[in-house]
Each structure stands twice: as structure tokens, then as C-alpha cells.
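Apart from one protein chain that is not included, each protein chain of the complex appears where it belongs.
The first chain written gets the first letter, and so on, giving A and B; residue counts start at 1 in each chain.
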Amino acid sequence: MNNKPNQLSRRQLLREGFWTVSITAAGAAAAVLAARSRRPSMVWQIDPFKCIGCGRCATHCVLSESAVKCVHAYSMCGYCDLCTGYFDPDPKALDTGAEHQLCPTGAIRRRFVEEPYFEFTIDESRCIGCGKCVVGCAAFGNGSLFLQVRHDRCLNCNECAIARACPSQAFVRVPADRPYLMKDQR
Amino acid sequence: MPDSTEQKFLLRQNPWYQAAVGSAIVSAVFVGVIAVLLAVQTYHLKGTDSRRTAKLEMLRRQYQSAPADEALAGEIRDFDARLRRDQFARLQFVKRGVVLLTASLAVLVGTLYWLGSFARRLPHPEPPGDLSPQQVARAMQTRTAVTLTLVIMGAAGLYMAMRTSEPPAAAPAAEEAAAAQEPAAPPPAFASWQQMQRNWPVFRGPEGAGICRFEKIPTEWDGPSGKNIRWKTAIPLPGHNSPIVWEDRIFLTGASEDSRQVYCFDADTGSLLWTGTVPISSSPDREDMYIMEDTGYAASTAAVNGAYVAAIFADGQVGCFDLEGRRQWVRSLGVPNSAYGYASSLAAWEDKLIIQFDQDYEPGRSKLMALDFAAGTTVWQTDRPVPNSWTTPTVVRLGDRMQILTSGSPWVIGYDPANGSELWRVECLGGDVAPTQIVAGGRVLVIEPYTKLAAVDPAAGQVLWEAGGSLPDICSPLSDGRLVWTLSSEGTLSGYDIIDGSRLYAEELDGFFMASPSLIGDMLMLVGMKGRTLWIRAGRAFEMISECELGEEIFASPAFHPGRIYLRGTNHLYCIESQP
Partner (left out) sequence: MRRGILTVWILSGLLLGTASAETVRRFPPPQFETDYVMPTATEPPPRAALWDTLDSAVLLGTLLLAVWLIFFKRRRSWIVALMIFSVLYFGFWRKGCVCPIGAIGNVTVSLFDSGYALPLVVLVFFLLPLGIGLFYGRVFCGAVCPLGAIQDLVVLRPQPVPEWLETALRLGAWLYLSLSVLFAATGSGLLICRYDPFIAFFRLSSNSSLLILGILFLGVGVFIGRPYCRFVCPYGLLLRQAGRLSRRHVTITPDECIHCRLCEEACPFGAIHAPTAPWPEKTLARDRRRLVFLFVLLLFLIAAGGWIGYRLHPLLARANPTVALADQVQSMEAGLRSEPTDEIRAFRTTGQSDEALYAQRDEILSSFALGGTLVGMFMALVAGVKLIAVSVRRVRVDYEADRAGCLACGRCFAYCPRQRLRDNPAERTVSNTSLQKEAANA
């Protein structure tokens, strides 16, 4: 037992050494990483240019009601009577009847402005971010409807569940001080 | 000490204990009911939702075939409204349900604590027994357990590895299919797109974007001491064109006022295998031809399609050779009227040689041509609404098709390589355009000299963003799909975000740069005019890694092949390879 104090001090020495190494490593890591880090934080956003409107935004968000909604770039809109983002591919009549609409939740409001123009607005409380209208508008219209992550809803998960499911890797991190990628404001 | 049954009896009499038991039961039942309701609601409605949607789809299909049926339309409207009401009700229910569930769980835990406080057990250590053997046994058990876990993990790993060790089924199938087809079809006189990708057939590589995907590229060398220089060979005539590589051959061109030559070097030894000559133009316009000294007679990089190599010179003379150096044909396109001298490089696509022949100060005589690589005849020719430019056409895959991309003031235009028809165009350029467009992240990136960097959406045909800064007049941009870099002749390296064009940094480097930058892995390779190459980290912030000296001036962009870099100095061609 007389080697016990000796043993203890050796352990002590080892621990001291490891401690110094660790604290130095932590300091160095802090310095290296701080040089690479940035403020403000980054937030998720959809690059509307990469988005193919697959519809997974509606189903993969951790929120039961997706944080992704349709956004309308009015300045790009043609205000068409026959809006292919609003109507079925082959509508029988151009009115607001549910039987003609593309949107599964009726989240697009159609309003007459003046001959021959109609305004289309998104009712965000109804929009589920399925992107049906986005595909419709991009196929034959100006592409003024597009999906965006709405930051009043988004929790900014570290690993966004939709980003993981996105087939076109359209989910990108953007600086929080410019959190939207609006189609008409580039 | 009271008897334990008596203790229990007394406890049961305690009204607070009764209250605690009661509230625990109530909250437990509450939690259970909510959990079950939530589960049922989620599961049940999920099922009905899809069934109802299917029903709605069916109704709508019926309506499509009978548009006059007002009753059916009414039914659809009612059904649709009901569907939505249900959906929002369900969402609301789930939202409230989860809050209630969490809250009631918290209450349950609280009451259980309360309940526990009545029957708090005092610590009551048992007599210890003989500790020494227990201690030894515990260590033995732990060793056994760790060993067993290790064995189980190892076995599971091995089992999974065995099951997946077969290579992906698709790869051999594809190769077999290709192998099976090959003898049937006559061998084509050009290499496949895949083979092109494995070489460096045109200016800035197979996609013309300066991206090297080859492995083991050396990052250190020193010209004066010969470190990592595999060989160095003198080039007979000068030229600013860049080397191109096909398998074991390197091609480049050189010219003086009265001679035009194409050279082929052996990739392993650097020996000059053959020299081909192209006659100078006999056109009288040659007398008026103005060639800037900085441009020279051989600024255009040659192109190889796996069977033939072709070169173009400042006087519009095009010559084609097979890989053994036998001249196949020569075409005189006429002396181009170019402000600084013709400099567009050639592009190769299957059996076609693509030439962007932009000239004059006003649009009118510029054209894009596709020549038959083997015969030199014109396959198609399309007029271009641009004045003279110094950019290179690139053949890339966009969407489900191949396209030829071109830049010239003010248009970026995409053409169909099959017939030269225009697919799309976007107006975003001005001035004397020399940097060549690249494709990255689905965008086409172009530079208007000194003024702006622009990202173009080729499918919608619109400009996505434009960015300013110290932009180049010669060097083409570079991108890894997320970031874009530009390098000006005066040495300003700028980094941009490809998403929105925001400038991340602008770093002033030492020296002048004529060669376009290249991307190797996560490093940018910038070849300076004085022969110094800088390696920069391809990141959001500027980070210099190292530099190498060649000891000779460099104007040409580097060419790559697995394990090697080919650099053209003013007088010599260098092969750089890591020495073992």
C-alpha cells in the first residue's frame, strides 16, 4: 500500500495533463470555429428557382400545418382570367365554383379587378403548401405563384424535415436578416 | 416502529392521501382518454381523408365528362366544403389535444410525486456481506457484457456488410447493356459524353466550367527546382490557348504571323509526337487584320472529340487532324473582324465541331456554326444578333436535353446542338464580353466585363439576380453550385452566394491573372500571370492555403487529368504530378 500516494500523484499528473490539453483544445476549437461562424443566424428558405412543386412540403413539416405556404409575386402576375394556378387544367367555366379549382383547400381567392383582369390572393390560413398552384402557374403562366417558408410559423429546426425530403435540394439556409427569396425581388 | 400493515391502514385513513390517490387516478384516466382520442382521431381521419379525396377526385372526373350536370357540381361544392371543415376541425383538435395531453401529463407527474410523498421510504442499507468477491464478480460481469456487446455489434456489422457487399445492380447491368450493343452498331467516330467527362476535351474541361473532378491532383510544385514537375517540353510557337487532353495525348496550338501549328504531346514523357500545320488565310482581308499583341494568332483553345482534334486561328482558318496527326480538312471561315483579335475557343459535341464566330462592331455577320468533325462540312449555321465577342460556346446538359450556351452582348442564348435552333435567350450583357458562361446549380452565370455578374434561369428565361463588384474582363467565373467566384485580371477574387448574388468577400491578391480559375475538390486554383499559382479554400470566407511557383509566365488556363495538371507557360508545357 505504500505505493498508493505515488500512484495517486501519477493519476493526478495524468489528469492535469489531460485537463490542460482539453482546455487548450476547446480554446483552439472555439477560435477556429468562431472564425468560421457568422451572425446573424441562418434560417431555412425555399429557393423558388429550384423548387419543382413536388408537394412534400405539405406533408413533411414537423408542424401539423406546414410552415411552407404559397406566396404570390403580384408584380409578375398576368392577372389572367383563365389562371392555370387557380383552375383545373380543363375548367368548364371560369367562376369560383369548387368543381373548377385546383387548390385542394380553396386557399386562393379570385377577385375581379377590371376587364379583363382578375386578382388572385392567397389565404394563408387555408394554404397547406402543396404547391399544386405553383406547378399550374409555372407550366402555362408567368410563374408568379411560388412556395416560401413563412417565418412566423417556421421553428427553424436544425435539421429541417422538409429539407431532408426535398427532391431538388431547394431548401437552403439564408441569413435571417434577408429571410425570403421572393421571385420578383431579386 | 409501527407495524407496516398498521402504517398502511393509517395512511388509507389520511384524507390527503385519499385526495392524492383520487387526483392521480383522475389525471391518469384523463391522459389515457386524450391519448386514445388523439390516436383515433389522427389514424381514423388520416384514412378517411384520403378516401374522401379519392371520392372527390372521382366526382370531379364525372363532372369533366358531364359539365352540364348542375347537381353534380353542387355535390362537389358541398363535399369539398365538408372536407375542408373536417380538415380544419381535425387540425384544431390535434393542436388542442397535444396541449391538453402535455398539460395533463404534467399534472399526472405532479400528483404521482404527491402520492409518493406519503410513502417516502427511508434509506435502509442492508448488511453489506463480503464485498471483495462481489467486486471481483462485478468486474467480470462487465467484461463479459462488453465483450458480448462487441461480438454482437461486430456480427451484426459483418452480416449487414455481407448483404450489401455486392456492387449496385445498376452498374454492371448498364455496362453489360453497353457491351452487348457495341458490336452490333458500327463504332461511332466520336467519343460518348461519358468518355468526354473522363478527359479534358475543350477549354476549361468537359462542361467548360473549370471544374476538375479527377483524383490525386498535385497541389505542390516548384518550377525552378523541378519539384513535382514530371516533364517540361518547349513549345515551338507561342499562343495563349490552353492545353486539352485526350487519354495519353495533349494538344495545343501555336502561331506566328506566317505560321499556324497544332501540337500533340505524349502525356507520359512530354515528347512532341507530331506537329500539324494549317495554311494561313489567303483572303485579302488578312492585310487589314488587327491582332493585339496580348491576343496573338493562337488565342483559341482547340477541341477534341475522341477521334479528331480541331483548331482555329485568328485569321479564321480551321484545321482538323486525326489523333495520329493526319490532316483531315481545312476550312477558311474568312478573317473575322474582331476588336482585339479572335479568341473564342472551339466546342466539341459528338460528331460536331461548334464554332462561335462573332464579329464586327454591330450585329449582322456573327454566327454560330456546327461543322462535321470528320468532314469539315457545315451541318448547320445560325445567325447571331450580337457584335464581336471573345467567349467560348459550351455544350451542357440542361433539363432533359443538351444545349449549346453562348454569351455575346447583350444576349445569353441557348441553342439546340442538333439543328442550331434557338431554345431561349435572355438579355443581360453589354460591352466586350470575354468571360465564358458557366452552368451551376441550374443557373447560367455570366459576366459583363468590369460591371456585373448575372445569374440566369434558363428554363424561365429570366435574370435571377445581378451583382456588382470588381469583376473580371477576361477570366471566366467558377462555381461549386453554392458559391460563385470571380477573378479579375488585376487580382481581385470575389465570392458570391449563388442563391441571391450577395457578395461574401472581395480579396485583393498579388499579381495579374489571365488564366481562368479552376475548382479542385474544395480548393480554388488560381494561376497567376507571373507563374505563381495560389490555392484558396472554396468557402464563404477567404482563406489562402498555399502557393506554388512555376518560374514562367502563364496566360493559359490549366488542363487536368487524373493525378496530373498540365500548365502552359509562355515557352514550355509542364506536366505536374506528385512524385512518389
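One rule holds for everything that comes next: contacts are C-beta pairs under 8 Å (C-beta built on N, C-alpha and C of every residue); 3 or more make two chains touch, one makes a residue touch a chain.
Computed from a prediction, not measured in an experiment: that's the story for all the values here.
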| item | value |
| --- | --- |
| Residue, one of B:Asp351, B:Asp432, B:Asp480 or B:Asp500, that touches the chain absent here | B:Asp480 |
| Contact partner of the left-out chain, one of B:Leu148, B:Met292 or B:Met544 | B:Leu148 |
| Footprint left on chain A by the chain that the document does not show | 4, 15, 18-19, 22-23, 26, 29-30, 33-34, 36-43, 50, 52, 54, 56, 62-64, 71-82, 84, 94, 113-114, 116-117, 119, 121, 139-142, 150-152, 154-159, 161, 164, 167-170, 173, 176-177, 179-180, 182 |
| Where the missing chain touches chain B, by residue | 42, 94-95, 98-99, 102, 105, 109, 112-113, 116, 123, 125, 128, 130-136, 138-139, 141-150, 153-154, 157-158, 160-162, 164-165, 168-171, 173-174, 177, 193-194, 197-198, 206-207, 211, 213, 396-401, 422-426, 439-442, 444, 458-462, 480-483, 521-522, 537-540, 543 |
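In this section, only the chains that are shown with their structure count from here on.
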| item | value |
| --- | --- |
| Distance between the centres, which are taken as Cα means, of chain B and chain A, whole angstrom | 21 |
| Residue ranges of chain B in contact with chain A within the complex | 53, 60, 63-64, 67, 72-73, 76-77, 80-81, 84, 87, 91, 94-95, 441-443, 457, 460, 463-465, 499-502, 539-541 |
| Chain A residues within the chain B interface of the complex | 35-36, 38, 47, 49-50, 64-65, 88, 90, 92-93, 97-99, 104-106, 126, 138, 143, 172, 174-175, 178, 181, 186 |
